[in-house]
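Omission of a single protein chain aside, the complex is shown with its protein chains in their original locations.
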Amino acid sequence: MNTRMKVGMKKSLAVYAAAAYAFLYLPLLILAVFSVNASRFSVWQGFSARWYQAMLADHDLLESTANSLIIATASTLLATAIGTLAAYALWKRSSTWLSGSLYLSLVTPEIVTGVSLLAFYQWVFRYLHLQLGMHTVVLAHLSFSVAYVVLVVLARLRTFDPALEEAALDLGATELGAFRRVTLPYLAPAIAAAAMLAFTVSIDDYVITSLVAGVDSRTLPMVIYAMARRGVNPVLNAVSTVVVVALGALVLISERLRAS
Amino acid sequence: MRPLRSWFIAPSIVLMAATLAIPLAIICVYSVLTRGAYGGVEWPWTFENYSRLLDTLYGAIFARSFGIAAVATALCLVLGFPLALFIARSGSRKNLYLSLVILPFWTSFLIRTYAWMFLLRDTGLINTLLQALGLIRQPLPMLYNNGAVILGLVYGYLPFAVLPLYATVERLDPSLLEAAADLGARPITALARVTIPLSAPGIRAAAMLVFVPCLGTYLTSDLLGGSKTILIGNLVQNQFTASRDWPFGAAVSILLIAIAMALMLAARRHGPDLV
Partner (left out) sequence: MNRRTFLIGVAASPACARGARLNVYNWSDYIAPDTVANFEREFGARVRYGTYESNQEMLAQVMSGNSGWDVVFPSEDFIEPMRELGLLTPLRHEWLPNLDALDPAFQKPPWDPELRWSVPYMHGSTGILYQKSVVPAPSAWTALWDQRLRGRITMLDDATEVFGACLKKLGRSINSTDPAELLEAKQQAIAQKPLLRAYLNAEVRDQVVAGDVLAAEAWAVTAGQAIAAAPDKLAFAFPDEGFARFADNIAILRESRRVELAHKWINHLLRPEVAASIVSTTRTATANGAAQKLLPVEIRENPVLYPSAAILERGEWFRAQPSASQKLRDRLWTEIKSS
């Protein structure tokens, strides 16, 4: 009797899981479906690519996408470099200050990070005669991306045998050489995975970016937000589908790299 | 301390100082300054911003934020735990199922929130379907209320809850459940009396991991709550933009960080080490 109950439990768990996965994916699938709906409204009226065409004709959208890509690339490169080095340093010897502040950067609500950076920039700009722009956004993105990079790379480092580095040193390599020739190759997949994660969080950030972006640095999430607030816009469904598919693919690759 | 390590650690320390330490320090200072006539900050020191927070009005906002965050967290735990169980017991396909849960979380949070706007609007899909099926005549107002915000939060953070729950459940010793079965316990009882209590640290960790971001949420309540559901995050944003009352906004921010940090520190002491 117990086995039957166990099987019953397993079955109900499976059914529940199916429902849970449906809950997670259905809204996105629906967005995708309605992005090819010929009608503006929620009534199905046949297939149409017009919203994708409208999306590609929208200058604002394209320019903000370009901005987002530039910002994400810059912040990813910097975050990955800084984060990998920091992870290695933490692995060698922990530092409560750094770990604490990285932790704090993850725990602090985005809105607080955003306003504090805004206050910081305005204060600095009074003396430096600078303005908000791409550079302020990139710096802002670094503030939260680095923590993610450190998490991923540090996790991988914890599976690394320090004896390998010791051996390299014994054979006459310098510290830096040992790091470059022995540790770094081992970390490569994790670094790549971390880079992709940093990229996705940078592309998607709205709250912080909206506060520190300047005249020239409107990003894709800012445009998406403005469209979402206005309500009825199927072009937004098209944009959403493209973004979700692109980021989803990126994350899948990142997961594979991390698992390897 | 080896010289290489100090070179490696320098960039991140500078970065954290510039983007975390100094900005937060500035916010601390602003929180005790006065607001200019049309905005900006002026020098007279005052604690008025903090004493203003004691007003019942803002107490209500904090209470509402706590309430919504608590409900969303509870739902995430209740919905996430069976899912974590399923994944942990699915043998070889564990990683696949886990990736499938994590995947939506990493795609745009903004878009996932918009998806619910699309579904819940008066002229959205759900209302259109219900009306087409003849179940209702007038559209149901499902958007712009607390319920919509909670739904958005659960949808956004459910994967975030599943991870630590899974981590704990996966490490449970299966022989304990065998023992329970041997003693005649039904699977449900084993679940309630053995699995859940043993997973307590993971449940606490998951709760904190979800509760803190929900407490400080801004986007979800902004898009799904209409301008009526003002939570702490919205209050902060408002003060720094339209209302131009930076000192008051700074005071609210400091309070929010303090609460978030206190909760996370409590979680770290009682839960597994996640960072």
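We just call them A and B in the order they show up, numbering each chain from 1.
The rule is short, and it goes like this: contacts are C-beta pairs under 8 Å (C-beta built on N, C-alpha and C of every residue); 3 or more make two chains touch, one makes a residue touch a chain.
Just so it is clear, the structure is predicted and the values come from calculations on it, not from any experiment.
Undergrad: Touching the hidden chain in the complete assembly: which of A:Ser48, A:Thr73 or A:Gln122 does that?
TA: Going through A:Ser48, A:Thr73 or A:Gln122 one by one, A:Gln122 is the residue touching the chain not shown.
Undergrad: Which candidate, B:Ile61, B:Cys76 or B:Ala260, sits in contact with the chain we can't see?
TA: B:Ile61
Undergrad: Going by the contact rule already stated, which one of B:Tyr30, B:Phe118, B:Tyr144 or B:Tyr157 would touch the omitted chain in the full complex?
TA: Of these options, the touching residue for the absent chain is B:Tyr144.
Undergrad: For chain B, which positions touch the chain that isn't shown here?
TA: Per the touch rule, chain B residues meeting the hidden chain are 35, 37-40, 57-58, 60-61, 121-123, 141, 144, 226-228, 230, 235, 238-245, 248.
Undergrad: So that we can see where the missing chain sits, which residues of chain A does it touch?
TA: Counting only chain A, the missing chain is touched by 41, 122, 125, 128-135, 214-216, 218, 229-233.
Criterion: only the chains that are shown with their structure count from here on.
Undergrad: How many angstrom between the C-alpha centroids of chain B and chain A?
TA: Those two chain centres are 17 Å apart.
Undergrad: Which of the residues in chain A end up touching chain B in this complex?
TA: Those residues of chain A that touch chain B are 2, 5-6, 8-10, 13-14, 16-17, 20-21, 23-25, 27-28, 30-31, 34, 41-43, 81-83, 85-86, 88-90, 92-93, 95, 97-99, 101-113, 115-120, 123, 139-140, 142-143, 146, 150-151, 175-176, 179, 197, 200, 203-204, 206-207, 211, 221, 224-225, 228-229, 231-232, 236-237, 240, 243-244, 247-248, 251-252, 255, 259.
Undergrad: Can you list the residues on chain B that touch chain A in the complex?
TA: Touch residues, chain B against chain A: 1-9, 11-13, 15-16, 18-24, 26-27, 30, 79, 82-83, 85-87, 89, 95, 97, 99-104, 106-119, 121, 123-125, 127-128, 155, 158-159, 181, 186-188, 191, 212-213, 215-219, 223, 233, 236-237, 240-241, 246, 249-250, 253, 256-257, 260-261, 264, 275.
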